[in-house]
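A single protein chain has been omitted from the complex, and every remaining protein chain is retained in its original position.
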Amino acid sequence: MTQLASYRLTTRTRTGTAAGLAALVLIAVGIVLPAFVSRSVIQDLFYILTMLTLAQLWNLLAGYGGLVSVGQQAFVGIGAYAMFAGVILAGWNPVFAILLGGVAALILAIPTAFFVFRLQGAYFAIGTWVIAEVTRLLVAQWKTLGGGTGTSLPREATGSILGVDAIRALFSVREAAARDILAYWLALVLVVAVTGGIYWLLRNRLGLALAAVRDNTEAAKSVGVDAGRLKWAVFLLASVATGLTGALIFLQTARISPDAAFALTDWTAYVVFIVVIGGIGTIEGPILGVIVFFILRSALADYGSWYLLSLGIIAIVVMLFAPRGLWGLISSRSGLHLFPVRRRLAGPKIEGGH
Amino acid sequence: MILVDTLVQGILLGGLYALFAAGLSLVFGIMRLVNLAHGDLIVFAAYLVLLGVSLLGLSPFVAALLAAPIMFVLGWLLQSAVLNRVLGKDILPPLLVTFGLSIAIQNGLLEAFSADSRRIPAGALEGASINLGIVTVGVMPLLTFASAIAVIVALNAIFYQTALGRAFRATSDDTVTAGLMGIEPKRIFAIATGLAMVVVTVAALYLGMRANFDPSVGPARLLYAFEAVIIGGLGSLWGTLAGGIIIGVAQTFGAAINPEWQILAGHIAFLLVLLVKPRGLFPRAVD
Amino acid sequence: MILKLENVSKSFGALKVADSVTFAVPRGEALGIIGPNGAGKSTLFNLITGNLLANAGRIEFLGRDVTRAPAMERVRMGVGRSFQIPQPFEGLTVFENLLTAAAFGRGGREAEMVEDCARILDETELLKKANVVAGTLSLLDRKRLELARALATDPQLLLLDEIAGGLTEGECKALVATIRSIHAKGTTIIWIEHVLHALNSVVERLLVLDFGRVIGLGAPDAIMASKEVREIYLGLEV
Amino acid sequence: MLLETRALTANYGQFRALFGVDVTVDAGECVAIIGANGAGKSTLMRSITGVLRNEPGMVLHRGESIGALSSAEVMKRGIAMVPEGRRLFPSLTVEENLLIGGQMRKAPGPWNLAAIYDLFPILRERRRNPGTALSGGQQQMVAIGRALMSNPELLLCDEISLGLAPVVIRDIYAALPKIREGGAAIVVVEQDIGKALAVADRVYCMMEGHVTLAAKAGDVTREAIHAAYFGEAA
Partner (left out) sequence: APAIAQGAKIKLGYVSPQTGPLAGFAESDAFNIQAFLASDAGKNFEVIVKDSQSNPNRAAEVAKELIVDSEIDLMLVGSTPENTNPVATTCEAEGVPVISTMAPWQPWFIGQQGNPGDPASWKPFNFAYHYFWGLEDIIATYTSMWKQLSTNGKVGGLFPNDADGNAWGDAKNGLKPGLEAAGFTLTDPGRYQNLSDDFTAQINAFKSGGVEIVTGVVIPPDFTTFWNQARQQGFKPKAVTVAKALLFPQSVETLGAAGNNLSSEVWWSASHPFKSSLTGQSSAELAAAFTAKTGRPWTQPIGFVHSLFEMAANVMGRVKDVGDAEAVAAAIAATDLPTIVGKVAWNGAGVPPFAAKNVTKTPLVGGQWRMKDGGGFDLVIVDNSNAPEIPAAGKMEALG
């Protein structure tokens, strides 16, 4: 069998490489952008980036891990509250307190996983929702942080965020604008880390395992994939990163209440909307989805209930006519994959890699 | 006896939840459809009944009788035109569609009826009560509970004693093979949703007579309904009633400790049941 | 002994599908399992692989008690299997199916497995279709993939569940040749099959199951000749 | 002519599985369709029963096009199928599985619950069990009984012997003549050529989506079948 030595594995494609380079350029542009654009653009970008992060994480759970959670607001909320607690009760600098958000999300995720992993499909979905409600109701009893009323970051805290002074000096902007720039940079770091991290995972053993479990759990176990551990890993990872994102979002808002921090609509429903419109189970989908979502939101936001009415109808229409999402539509037409993960065997006797 | 009173009120409250849940249980059981718009459909039906009462001057019960066939047709159309096209192995598309529907209904109602809270006037029935010695119970909650039982008995009879019910169950197992038996799965689903909407009308009647409602109150009702369905076990309608009662009783006892624990206690009861029995109290042999 | 079952029992409700099953398989043997439909053959495989857990009894693999061990642990110890109804990872390519099995069944890095996977694909006549998405395969190729994927886990004990069912004679012959060559390399094989001529051309012993009980175990000729087997399995007048 | 396909084609997405297949079945006759794996036999069955839709004029029942009908509508015209892989309804008991086969089409005929239980006595014992708690062979019996309950004019059986023990296959094939006596025409899809020829009046052989042989069962030679089956001379 010596002639077999010529077989090798490849995931690289030309579009993939081009897309990688484009991503690097975009990131570089993203870093220097605050020097050139207005504050409102930075804020819009912050919103886009944080929603994209949440969308990528939810896509990791549902699209790759088969874990259709409708309770991600639990981790956004707990992350945000932990950050507030760190600032208000322990006097931490808000930037460090964001890390507390990740820790708190992890602590919540462990018992949550114990519970919801006993459930399947729709039960799992409702289970996560109930856990999120329970968390919200419990946090709403935490009177030191305002109970159901909520609370705000104290002025001293928002005024002394690490790095804000440097940014003020660098771009010669007001304090509030400097805070936005800092939050934007952190969001950029988070979205690059999350998207890059997910892509890395998918190209790793874990990617194969996820796909195998998604396709057929019983068979996956029979080839040695530890489906249970895999779900744990994905769930904990997604929870921690969701917690960090939640902390960052509310650092920028500077105000929190249980209803806002644990809002099903804002942190899960819209996120699901983004992922599904864009195309679930792909890295490209959430990116496209968040852009579409943002355009719709900006275009319709001033029409009151008509905005939400149309959003609902658009969601229905997309599901009816493009169930694999817009990216699904594009990539099935053009065969385009910006983030290729398919491992191909290259060598003699193999039919063209289609 | 506060303890007995709390228990009785909890059971009666459970009847209301079971009523919210029965239609959901039907649809969830037959087509695994997680209908996130269920709560909003109840509210929609409540407005329909309200229109009957306020425009035509009917009694709420007569208005509900008129609303029921309208809701049946709407359910039929909704299923045929929209939901049938997204049903499949994947639970996500219907999840998203019904979420979209939920938002659309809420905001459509808001446009049509504004955010004012409304109520279906039930005259003397509203405050009427019966003194049973140990406890004083409202006539309305009793009526609600009795209706929940009636609805469940009726649905069970359809499900297990009629050819339609057999078709429901077969279609729920395997649509392609059901087709080979001469059953049009899409028609069966449409009938099921229509039927669920009739149950929704009953739920709406009591929702509207018991408390105020406005276009935004749907989702809060939805979660309890889901909990009742899941606690009971997929496809078990008596289980759904049991689930409703468990949540109702947990809530009244939780509230007796401290009102802060009211809703929390219901959710925790749900979690505890699932911890012990992940497929609910009365699961079907095969899912 | 590579595998030892002692009084293994399993019930689904009132239905007993494994009833005090006791037997042992020496290393390197090829054992055939036959029995009427519903006798509990596939269930027995599920018990050995850990896809189902036994209600009672003891299963030993390579001298270790694995009765309660989860499926993936047994795979890593060297138990490979195919499913009676092929269960490919439909969204992955044929090659990726094997790569998954290799990477997790053995616990190594993907890159190290590539050549081994290519060799197995070659042996099972799937090499041409290496980059084809498994969901689009024909039944024959799916069955080949079942075998190939089991092989990719580098099993010491290979469990095959009716992989010849539904194949044409020519296909069946090719399959038998493949299995023989695997066996020749020292892999222990347990094979459930209704296509008796194929089975008997490979195995050294036959085990007969009926209603979850072992009712015969021995050389194929002797088993096929036994009155009991003829009665319940082949029907009297055959 | 009970059933006729005319230049029938079928696709799974981009993949074409049937290329202009012409098959006929007369009332009361038994036709066997043989062919290797993936030849398109099941696809033909699915096209006839409307599980796969096709263009008008491709499938005719008593001269009328049924290609655009849903599988439920096809079934109500008297074409019942025993699908590949049995596909019983797990939530229904054995008896309910049987009942549901006849509930949408009530045609006069020999088949009813009692007749099915007489044909397969083991089912009477297990009538209260969920259909899927039976062994493969028993499930196959339920699947056949279920299809018979509507007293079809035409019964399509897709690989009813696949994965069954010889003794069970014998029982099931023994039932086929009784089914014909009831007046139904039968199409059996089989890989086992011998078994197919033994029961059928006529035989079609398929290969890669084409009909490569159509003949009377008594007339065909081993060589002809071999050529049609494998596409080469024996």
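Each chain carries a letter (A, B, C and D) given by its place in the written order, and its residues are counted from 1.
Keep in mind that, in the parts below, contacts are C-beta pairs under 8 Å (C-beta built on N, C-alpha and C of every residue); 3 or more make two chains touch, one makes a residue touch a chain.
Since the structure is predicted, the reported quantities are computational estimates derived from the model, not experimental observations.
Novice: Can you pull out the displayed chains that the omitted chain is in contact with?
Specialist: Touch partners of the hidden chain, whole complex considered, are A, B.
Novice: Among B:G23, B:G75, B:P141 or B:G280, which one touches the chain that has been omitted from the display?
Specialist: Result: among the candidates, B:P141 touches the missing chain.
Novice: Touch as defined at the start, partner being the missing chain; which of B:F189, B:F213 or B:F226 qualifies?
Specialist: B:F213
Novice: Pick out which of A:T112, A:S305 or A:S331 touches the chain that's been left out of the picture.
Specialist: Hidden-chain contact among the options goes to A:S305.
Novice: Since one chain isn't shown, list which residues of chain B touch it in the complete complex.
Specialist: Touch set of chain B with respect to the missing chain: 2, 5-6, 9-10, 13, 16-17, 107, 110, 114-119, 121, 123, 126-129, 131, 136-141, 210-214, 216-217, 220, 224, 248, 251-252, 255-256, 258-260, 262-263.
Novice: What chain A residues would touch the chain not displayed?
Specialist: Output for chain A: 38-40, 43, 87-89, 137, 140-141, 143-158, 174-176, 253-255, 257, 259-260, 263, 266, 302, 304-305, 308.
In this section, only the chains that are shown with their structure count from here on.
Novice: Smallest number of touch links from chain A to reach chain D?
Specialist: Contact-graph shortest path, chain A to chain D, evaluates to 2.
Novice: With chain centres defined as mean CA positions, report which chain is farthest from chain C.
Specialist: The most remote chain is B.
Novice: Using mean C-alpha positions as chain centres, tell me how far chain A is from chain B in Å, no decimals.
Specialist: 33
Novice: Round to the nearest whole Å and give the separation of the Cα centres of chain B and chain D.
Specialist: 43
Novice: Please categorise the chain-chain contact pattern as a line, ring, star, complete graph or other.
Specialist: Contact map by chain: ring.
Novice: Which pairs of chains touch each other?
Specialist: Every touching chain pair, ordered by label, is A-B, A-C, B-D, C-D.
Novice: Sort out for me which residues of chain C touch chain D in the complex.
Specialist: Residues in contact with chain D: 12-13, 15, 35-39, 84-85, 136, 138-140, 162, 165-168, 170-171, 194, 232-235, 238.
Novice: Taking the complex as given, what residues does chain C use to touch chain A?
Specialist: These residues of chain C touch chain A: 49-51, 70-72, 75-76, 81, 83, 87-93, 95-97, 99-101, 103-107, 109-111, 114-115, 117-119, 121-122, 127-132, 149, 152-153.
Novice: Taking the touch rule as given, give the residues of chain B at its contact with chain A in the complex, in rising order.
Specialist: Per the touch definition, chain B meets chain A at residues 28, 32, 34, 82, 85-86, 91-93, 95-97, 99-108, 110-111, 219, 223, 226-227, 230, 260, 263-264, 267-268, 270-271, 274-275, 278-279, 287.
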